[in-house]
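The complex appears here without one of its protein chains, the remainder shown in place.
Residue numbering begins at 1 within each chain, and the chains themselves are lettered A, B and C in the order written.
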Amino acid sequence: MRRQLPLALCFIFGVFTAIQYYVPHFRVQWFQERLLQWLMTLLAFAFLLGTVSLIKVHYHKLRDRAPDRGFSLVVFAGLFTMIGLGFIHPDHHAPGSPFNQMFLNVQVPIEATMFSLLAFYVASAAFRAFRARTLEATLLLIAAAIVMLGRVPIGDLISPKIPEATRWILEVPNLTAKRGVMIGVGLGMMATALKIMLGIERAWMGGSD
Amino acid sequence: MTTLLLATVGAILTLCVYSFLYKDNPFYKFAEHLVVGVSAGYYLVIYTFNFIVPNVTDPVFTLNLGGEAIRLGGLDWWMALAPGLLGLLLYTRFFPKIAWIGRWPLGIYVGGYAGLGISPVMQARVINQLRAGATPLAGTPDPFANMTNVCLGLVIFIAVTYLLLVKRQLGARNTGAKVGIVALAALVGYGGYVALSALSGAGVVNLTNVMLVVGLLGTLTYFFFSMRHTGVLGVLARIGIVFLMVGFGASFGYTVMSRISLLIGRVGFLIDWVGMFFS
Amino acid sequence: MRSHFTIIAALAILATLAPAPAAAQEAGDLETVLPDTIPLDTTPPAPVTGLTVRDYVDNDDDGTKIELAWTPSPDDGAGAADVLAYHVWRSTTAGVVGDSVGVAGAGSATFLDETAVPGTDYHYGVTAFDGTSHSAPATAGPVRGVRNWFAVSRTAVLVLAVVFFALVLAFTQLAERGAELFVRRIPGLNAIEEAVGRATEMGRPVLYVPGIGEIDNIMTIASLTILSHVAKITARYETPLIVPTARAVVMSAAEEVVKEAYAEAGHPDSYNRDNIRYLSDAQFAFAGAVNGIMLREKPAANLYLGAFWAESLLLAETGFEAGAIQVAGTAMVSQLPFFVTACDYTLLGEELYAASAYLSREPKLLGGLKGSDWMKVVTIALVVLGIILNAVGVESFAEWFHTS
Partner (left out) sequence: MSWYDWLLGIDRRWIFLTIAIAVVIPFFAPLGLPVVVTPPVQNLYDAVEALEPDGKPLLLSIDYTPATSPELEPMSSGVLRHAFRKDIPVIVMTLHPAGYGMAESAILAAAEEFGKEYGEDYVFLGFQPGTSAVILGLGVNIRTVFPEDAYGTPLSELPVMEGIRNYDDVSLLITFAGWSAAEAWIYYAHQPSGQIVGAGVTAVMATDYYPYLDAGQLVGLLGGMRGAAEYERLIDRPDAGARGMDSQSVIHLIIILLIVLGNAAYFASRRARRLAQARGEI
């Protein structure tokens, strides 16, 4: 019950979804249509699991009087404001509702700005860390410089050869290298899926009992 | 007024995050924790009202599926209830004694998704790629002929120069002999090219396609782990790494644009915000 | 969609039935713009011949597809050269034209009806249409769509998947039975050992970052295997090993791994629990905290192995600036460029998995690795064969891989 049943379920459902791809018959596709619905439902519940864990982590921080527990209060403030606005406000979907405004004026600016920090770091890394130390790194930097110039309008201005070279890099060496990587990674993905289905790889079960 | 107020909230939070560039500080931490809470709340509400309500609670409790009435205890009703119950079982993990029950739905979920992926991945990442990778080597128009020739020419030139001037492996000391050898190498190369073209029958060999095929074989060879990289495999793997590096370079050069786009977006927002005070 | 065709069909039928004067009037309007050398076309085009219908056995259908083929009208592209389109009609009764199911352009000789009801007998008719009138219909039937149990068009996918899985399972079995499977040594592993050696010489710690992936991420799992190897070396040299983590579960797993490795190396008391740290789940906060460690505790070797996202750049840059030897490895292709340029050595993509299989000799890892390797050989062989056959003019080989 504890280990065999989940492994059996994993195997049965895995084999079914793998095989149905080759069976267009409606008797099989009828199950497939319902199974997809089940998978979506399970994913939704699994996602909300994360929210519960988040609450748990920060609750423990507050309870244990962790040094930066003040920030846990900030997390709760954000979380419960959103839940409150979403559930209490009758028309939370409507554009311009407080719920929507919180998304657009709190979540969007913070998330977008956090990622934009990388613009500064890429510049600083360009100066401090990107060195043509080996043949590999040199090739990489030359290709990078050409593509960088070729993707901005100023590249066209300097010489029409630059965008042409950029296109060539993207559609010849880049394409074929990425294709090789794609095939290799794809094989790895399939091997992992197979091992999960057959119960060879069972890290997803966690625990040891 | 409301617009200005809301924009100000966004602008202050933006500046809080940028303060991290100077150094880590409480303002940054505040924004960071706030967004963790707000986004989790946002996702929870969206998941609930977009999925759980129409697909689970509405059909189960109010017998309404997409505007159509369903029968209590009917197939549609069970098909909404059963996955919902399974989903609830996932939450047993918070109760250590019965946590193992949560593995049942997890088994369905993990197995189901693993099986779904196999064939489409085989088709999209392997079969279609090898189909596209097996390009004809001759008789097709080559839009990149110039660039490829220039590149191959450069590679040959650099290789020959390196051998002659840096390594001095050919023992040629005087300039005249060096020039002679370079000229000979060029002639041999050109002869080979003409011969290949003639052999291919359909006319000129499509060097770009040759390059595509060699690059693909090289990259695949580089990722062989059960064979020693010696002989032909060694050469192919070496070619593979060169292609990989140019490919990574392309990613690098392209990525810079991503990062800057985000900055431009935020700076544009801040400029608009400042502009609001003057309009 | 079907209503769309019904309208076209209705208009077409009206056009044929319409009395000549009305047509003439329309033509009269045309004459004002066109020279009068174009005569009014009242002759319908010659009908199509040789109509055949059959169930679409070659495809992944559930009996809803019927395939039609015919020889084009003599007036299509030749003769009067006035055929604009072919109309396809379907009926359940022989001798009745029935409903329109679609239109095929001039020059075409096939049509695929995808709207059939499985198991129903149909009679098909095809007419050539010149813009004003239809030819007499060519008819064929009855035919019925059969529900298929196997999508023939996907045979190639199935065959390759079966071959690949057989290879993976066979090698896994072999490894489990204790067969020696050769895996080439990954140069990056030498680099790791050198880096640890130099840290020892300098009397400074080693920093090992297992990425920010969750514990179920394969890259994290591979990284923990390599961590065990690294921990054994540091235990032997008695060099401090700092492991910052971004996930609580990864931290406890890392603790186990390192502790065990120290015990195995015979130095259980050198193990320092405080060096395995949980910093933060948040990406940038984690990167910031690791950078703090690099600047304060000055590790001489930084090893980044596992799943990395945008923080790769922040870590590698600070580490380079701090003057540490850096070895990285990830299968996140988009992050590889940053590691390659800023680190001394980088394990590219699958090399990370290969390194963990090499070190652990675990059958399930070796099986997957060897299976994938041989599948790459198959892929290369197919590409080469495809090119050769294409050059010789054999199309059927490439055609077999054309899946839907």
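One rule holds in what follows: contacts are C-beta pairs under 8 Å (C-beta built on N, C-alpha and C of every residue); 3 or more make two chains touch, one makes a residue touch a chain.
As the structure is a prediction and not an experimental result, all values here were calculated from the model.
Among the displayed chains, contact with the absent chain in the complete complex occurs for A, B, C. Considering the whole complex, the residue from B:Thr8, B:Thr57, B:Thr92 or B:Ser258 that touches the absent chain is B:Ser258. In the complete assembly, the contact with the undisplayed chain comes from B:Gly66, out of B:Gly66, B:Gly153, B:Gly180 or B:Gly234.
Looking at B:Lys29, B:Arg103 or B:Arg131, the residue that reaches the missing chain in the full complex is B:Arg131.
Although one chain is not shown, part of subunit C still touches it, namely residues 1, 3, 114, 321, 333-334, 404.
Within the complete assembly, residues 21, 29, 32-33, 36-37, 39-40, 43-44, 47, 93, 95, 100, 103-104, 107-109, 111-112, 114-116, 119-120, 122-124, 126-132, 141, 145, 148-149, 151-154, 156-157, 163, 167, 170-171, 174-175, 178-179, 182 of subunit A touch the chain that is not shown. For subunit B, the list of residues touching the undisplayed chain reads 21-22, 39, 42-43, 46-47, 50-51, 54-55, 65-68, 113, 116-117, 120-121, 123-124, 128-129, 131-132, 247, 250-251, 254-258, 260-268, 271.
We adopt the following convention: only the chains that are shown with their structure count from here on.
Chain centres were defined as the mean of their Cα atoms; on that basis the chain farthest from subunit A turns out to be C. Here the CA centre of subunit A is 17 Å from the CA centre of subunit C.
The set of subunit B residues that touch two or more partner chains comprises 20, 29, 32, 36, 118-119, 122, 126, 130, 133, 213, 216, 220, 222-223, 244-245, 248-249, 251-252, 255. Counting only residues that touch two or more partner chains, subunit A has 21-22, 114-115, 117-118, 121-122, 136-137, 140-141, 144, 178, 181, 183-185, 187, 190, 192, 194, 204. Interface residues of subunit A facing subunit C in the complex, by the touch rule stated above, are 21-26, 29, 57, 114-115, 117-118, 121-122, 124-125, 128-131, 133, 136-137, 140-141, 144, 178, 181, 183-185, 187-188, 190-192, 194-195, 198, 200-201, 203-204, 206.
Within the complex formed with subunit B, the subunit A residues making contact are 1-3, 5-19, 21-22, 34-35, 37-52, 54, 56, 68, 71-72, 74-83, 85-87, 92-93, 99, 101-122, 136-137, 139-148, 150-152, 164-165, 167-187, 189-190, 192-194, 196-197, 204-205, 207, 209.
Interface residues of subunit C, counted against subunit A in their complex, comprise 60-62, 118, 147-151, 154, 157-158, 161, 164-165, 168-169, 172, 215-216, 218, 221, 248, 284, 310, 313-314, 316-317, 320-321, 331, 333, 337-338, 340-342, 344, 349-350, 353, 364, 368, 371-372, 375-376, 379.
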